[in-house]
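First the structure, in the form of structure tokens, and then the observations on it.
Excluded from the complex is one protein chain; the other protein chains are retained at their positions.
Entry: chain A
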Amino acid sequence: MSNLIRRETGHAVAVQEQVGQYLTFLVGTESFAVSILDVKEIIEIANVTRVPLTPDYIHGVINLRGSVVPVIDLSARLSRHCSEVSKRSCIVLVAVETGEGSQLIGMLVDEVREILEIPPANIQPAPDFGTDIRTDFIQAMARVDDVFIILLAISRVLSLDELSLLSDLAQSQDHLLANAD
């Protein structure tokens, strides 16, 4: 947990004092960005194994050099439709801190664009409303060439507590369905 806090304050410093580097990608047709410091790796989409009894935003698990890594469908996680896997689809691997160390989680995105340097002056706090994704998922808004890009708060979007909780909920819903018929 302390790591997490340190990371976040680290970001704040980066945001205020120096030009931060951000990886931008497309989900559907929208652009999002995450800090390059959060990204471990970008890989092509390979064979994904579906995990049953999980909500839509759990895309499945992949074999990353011998370890099993969960992949989150970012589009579904941001309350949109499930991604259609295309040639340009990629998995962005990020490390999420847990109580016992960090865990790798993959984010399925529709296309990876570029790495942008965004000066702190162009970064604004998230608006209280006006976006169609949960406000706590937004770390900040970045203005690039007069277009706003949402900077995602990875620790929230990929919050392990929440992911595991929701998969629980989905499951009990499943059971309810099963019981009903």
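In this text, a residue touches a chain if its C-beta (ideal position, glycine included) is under 8 Å from a C-beta of that chain, and two chains touch if they have at least 3 such contacts; residues count from 1.
Convention: contacts and distances are computed from a predicted model.
Missing chain, UniProt protein name, picked from "Cu2+-exporting ATPase", "Chemotaxis protein CheA", "Phosphate transport system permease protein PstA" or "Sarcosine oxidase, delta subunit, heterotetrameric": "Chemotaxis protein CheA". In the complete complex, the residue from A:39, A:62, A:76 or A:123 that touches the missing chain is A:62. Of the residues in chain A, those that touch the hidden partner chain are 46-47, 49-54, 58, 61-63, 66-70, 98, 103, 105, 160, 163-165, 167-168, 171, 174-175, 177-179.
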